[in-house]
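The complex is shown incomplete by one protein chain, all other protein chains being positioned as in the whole.
In order of appearance the chains are A, B and C, and numbering begins at 1 in each one.
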Amino acid sequence: MYSLHLSAEQIEFRDTVRSFVDDEIKPVVLNANRLDIGDRALPKDVLDKASQMGLRTLALAEELGGVGADALTCCIVTEELAAGDAGIATVLAETSALGLALFGAMTNAQRDAFLPAFLEDDRYHLAYASHEPDTDTALGIDYHRTTGTAHRVRTKAERNGDSFVVSGVKDAVVNAGVAKLFAVEVDTGKGIGVLLIPAGTRGLTVNENAEPRWYHGSCGEIILQNCTVPADSLLQGSANLRGEPGRGAPLAQAINLGIGRAAYEAALDYARLRVQGGRPIVEHQAIGGKLAEVAVRLEMSRNAVWQAAWASDHPAAQADRSLPNLPLTAMAQVFASEAIYRAVKDAAECFGAMGVMRDMPLQKYISDARICLYSGDGNSDLKLRIAEQLSGHRRAPLLAAE
Amino acid sequence: MYSLHLSAEQIEFRDTVRSFVDDEIKPVVLNANRLDIGDRALPKDVLDKASQMGLRTLALAEELGGVGADALTCCIVTEELAAGDAGIATVLAETSALGLALFGAMTNAQRDAFLPAFLEDDRYHLAYASHEPDTDTALGIDYHRTTGTAHRVRTKAERNGDSFVVSGVKDAVVNAGVAKLFAVEVDTGKGIGVLLIPAGTRGLTVNENAEPRWYHGSCGEIILQNCTVPADSLLQGSANLRGEPGRGAPLAQAINLGIGRAAYEAALDYARLRVQGGRPIVEHQAIGGKLAEVAVRLEMSRNAVWQAAWASDHPAAQADRSLPNLPLTAMAQVFASEAIYRAVKDAAECFGAMGVMRDMPLQKYISDARICLYSGDGNSDLKLRIAEQLSGHRRAPLLAAE
Amino acid sequence: MDFSLSNEQRSWQMIARKFAEEEIKPITLKLDEAPDAHGTFDWGIVEKGSKLGFRTMAVAKEYGGEGTDYVTQALVMAELARGDSSISKTFSQNWKWSHLIQQACNEEQKERFLRPFVADHRFLLGKGITEPTAGSDNRLPPKDAPKAGLKLRAERKGDEWILNGEKCFIANAPVGKLFFIDARTDPNAPLRQGTTMFLVPSDTPGFRIGKVFNKSGWRFYRNGEMIFENARVPHANVVGNVNTSDMKTAQAGDRTGGDLFGDLELAANALGVCDDACEQAMKHAKTAKQGGQLLIEQQHIALKLNKMNMLTEALRSYVMRIAWEHDHKVHSANAGLAMNFSTDVIQEVTEINLDIHGGAGGSEAARHAEKLVRDSFIWSHLAGDSVQRLKVAQRLARMTAPGH
Partner (left out) sequence: MDFSLSNEQRSWQMIARKFAEEEIKPITLKLDEAPDAHGTFDWGIVEKGSKLGFRTMAVAKEYGGEGTDYVTQALVMAELARGDSSISKTFSQNWKWSHLIQQACNEEQKERFLRPFVADHRFLLGKGITEPTAGSDNRLPPKDAPKAGLKLRAERKGDEWILNGEKCFIANAPVGKLFFIDARTDPNAPLRQGTTMFLVPSDTPGFRIGKVFNKSGWRFYRNGEMIFENARVPHANVVGNVNTSDMKTAQAGDRTGGDLFGDLELAANALGVCDDACEQAMKHAKTAKQGGQLLIEQQHIALKLNKMNMLTEALRSYVMRIAWEHDHKVHSANAGLAMNFSTDVIQEVTEINLDIHGGAGGSEAARHAEKLVRDSFIWSHLAGDSVQRLKVAQRLARMTAPGH
């Protein structure tokens, strides 16, 4: 039955995280240094506290020791965190999502090897190493064509007795700098597989200063040189941990929502205080109308994100035609990334010159929203992916892997 | 608990109405004459069949003999009807919505007087006469100001023994041409009230050809000259049948959704058939990307309409902060009216010159969506109303009456 | 750098403005609201305009035309469009093809066709390219589908060519006296190498007009089907060489004004419509009141007026620039870009005007505002659809050095 009621638990989660953001995160991040877009430092102790609240293990199944939150709850929590700091939100969202996927896919032996440490250690984060330098999914040129590039994996894992010897380079690895366990996409010779490689393994180097420096939280490159891991580090089953393209939990846009809301709330507060033209500027049509548009764009974006999040947990709703059989997460990404970027720019405009000062939050929000807008393959490619589904075109999943 | 599952009943309703549209409405309306935007004729027999399906009494409470459908179901049904014909959808949506409001507000005596005929007669439609010539709600100049115009009612109802004698003019009355019962806003001298006046009452004239000719379905002017009705024709309680401003069922945009979907489906079908550049045009990035944007705008608009519809039935969801305490219907109107107009224009563009031919559907869809975009006080006023609520400004409801 | 007009340019502008004010504006709404496609046209206004030279603006003086430059042509198109966009187009359509006659036809053809064209106030010109199965394929022939494009077949038979096939959506078809027709003369060759252009008078045996289209906008501007059933066209009516196609650009580069004029034409026409919309909107905002206050005193109205004037003046600057560039044979992608730009501007500006009028209420002003929006939608497929934009993008890419 259609209902937009949140559960008491979801609302409580939201309130708890919101006050955590107000009490613990904002005081740390809303200062001149941290607002400088050059500053990449992650406040580790804040991350620890968040972990102690269960935000690091939010999506992990309850029976495995996690909170077992559904995709919608994860998006709600992530939005709240990002309203405080996009970097903190990204690290926790990535570890939480990978916790669900990785430990779900592990054998019991693998769980025994990694789960206890993951549960105990507040600083135990996860990373998924898939992308490699100079590769692209190139949906543009593949659009409705069978030609074009496949999703290449050049990182080789050669079987050597009871171990794999891995060599290759992965870039744009989210959480590279904080992860204690890496899930690495490799070519085993028998196909593409995912190897579990703990940080610190000999032959594994992390380069946190690698370009592109175009991310939230922690991101970098990992270099594997004859890195040797036990053969049973290979994950069983499908290599694709990301789920069906365009249909996973829209965490990236949940982060963007938090950024947009922070900008909007700052602008609304300011517009009610700042007096020009003889009255608070919110009372002038031009500013009021602008803020209304901002609020509408954010609310529409939230609808899109929540719809996609819920749908990712409830495939039945697309099967029974409650929801259209479309890549709702890709659609949410396309819509929200553009709507929120415009919203943040409009919010910043209300601040006049203060909107561009590096010791003020607005330029940081713009920069953060811009990262969300121009990430991955970009919206043009996503639109083509959506178009293929509209017109009933089917392609091999790996070609369209996210 | 948050859920986007539609009930089996809602899905069945949608399917039933969809095939009714395919089998009964489209064959009648998709012909050169009817597609001419000058044609105002309503296919009465189609309306009769729709009424026999219960679409005229869709919202009316079950215990009063109606279907008792909730706001969401009404929007779903209305979208389907409008995908066939915006005029038919408008007449039925208006009668259905007024049936719920009017018969809900009537005394038993009044119900005994009007309900049986309403239930029996498939051609018994309802109209609400509120707006008067040369009045406006002028929120623009009232924005955050106490000055400005009140919602004036110049139509006078003078008490004369056991009757009221009514004189005045109402314009832009939806369903004026088909209504058998009018609910008329009057000034009784003791305040603003609503009088029930059956069509055909002496002193009541309907002018179907009055300007503006800018509507779907049936619309016109009613002139009251010493029109005498029994005193007990006065509705009890609040005069405002429209509910809190910006928070009613967003039926107007449900109609717009139907228009947009019809245009989109036509464009997608055409793009898959029409071959240029050596392949179906949908396989060119430019067309595919455009259709993806159209699909995204429509899906986002539907989210907004459904959210507002459900919220109008569940104020508790705003009370418990599952939903923001904002005028969601006004926000859906602002967003969907602009998004759908753009979507319909883009859909029409795929047809080249055929998109502007008066014997082809696309120009009709554009014209229909344009009516939805420039209706009522317009989006600029709606944005200011939203802005007032964002900034916590409160105004007397009548000043903001829709 | 000089934006001033010569006295001659200025005087043409004034004549056109007066004609639009006094002759066009009074009839435009009535014609637009005519129920069927035939009631929308009026020979009277065509003759009146023709007598003032608006039909023959682009014909060289030596052939009895006005021999005006592109700047003058742009000014006149805009002024006429200020009265009615489709009436302006009905006149300028003749300029487009008289440019083509002068650039692509031989002397004998010029004598044979330009003289009677100039002499007859009801002599209108047209060109048939589009066919039911060939629209954008004629504008952007696909590399990987050589047979794509127009199918109308022309076969040589002694001194005549026999044409068979159909054209559709052809402007001026129902009212024109002479048409350029692109026909396939080598069915096995790609479009550009297998097509020939013919001059086809309306009384050609075997040639007739089919359906007349009823459009939602630009209703004055007639549009119809052409049907060729063994239509017999003398070899003397072949324009340029057989199998060279697309004379208007091929032979003389971009200098013929055929294509380029067409781009300028739509941009200049749009400018006139925008001028009309801005004028109407300002007038309304300065006279209509809401709650006792002039609309213009409200910020959201003032911001809309700003936007529509801003876009209109940007378009005017661009249009006058490309008109001057045409007069000076400057090579660039600007004509196409300005045409694309005019699509975005005319639609946004006319929609804002309608918005300021609060939708098409009953008043004549509001109905007029709604007409402008309907007219503006024509640009979507003539000037601003993705094919029109991709075509210009290719030109842009060609004009910048490789790797830069």
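What we mean here is this: a contact is a pair of C-beta atoms (placed from the backbone, for glycine too) under 8 Å apart; a residue touches a chain by one contact, two chains touch by 3 or more.
Everything numeric here is computed off the predicted structure, so don't read it as measured data.
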| item | value |
| --- | --- |
| Per the touch definition above, residue among C:Lys51, C:Lys283 or C:Lys329 touching the missing chain | C:Lys283 |
| Options A:Lys49, A:Lys345 or A:His393, residue touching the unrepresented chain | A:Lys345 |
| Identified contact with the non-displayed chain, of A:Ile37, A:Ala199 or A:Ala231 | A:Ile37 |
| Omitted-chain contact residue, chosen from B:Val28, B:Leu119 or B:Ala286 | B:Ala286 |
| For chain C, residues in touch with the removed chain | 1-6, 9, 71, 279, 282-283, 285-287, 296, 299, 302-303, 305-307, 309-311, 313-315, 317-318, 320-321, 323-325, 327-328, 333-334, 337-338, 340-341, 386, 389-390, 392-394, 396-397, 400, 402-404 |
| Residues belonging to chain A that touch the chain removed from view | 36-38, 136, 138, 140-142, 148-149, 210-214, 275-278, 284, 286-287, 290, 345, 348-349, 351-353, 355-359, 363, 366-367, 370-371, 373-375, 378, 380, 383-384 |
| Interface residues of chain B (partner: the chain not displayed) | 284-286, 289 |
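Note that only the chains that are shown with their structure count from here on.
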| item | value |
| --- | --- |
| Chain whose mean Cα position lies farthest from chain C | A |
| Chain occupying the middle, per Cα centroid | B |
| Cα-centroid distance, chain B relative to chain C, in whole angstrom | 40 |
| Chain B: positions in contact with at least two other chains | 140, 279, 380, 383-384 |
| Touching two or more other chains - residue numbers and ranges from chain C | 298, 300 |
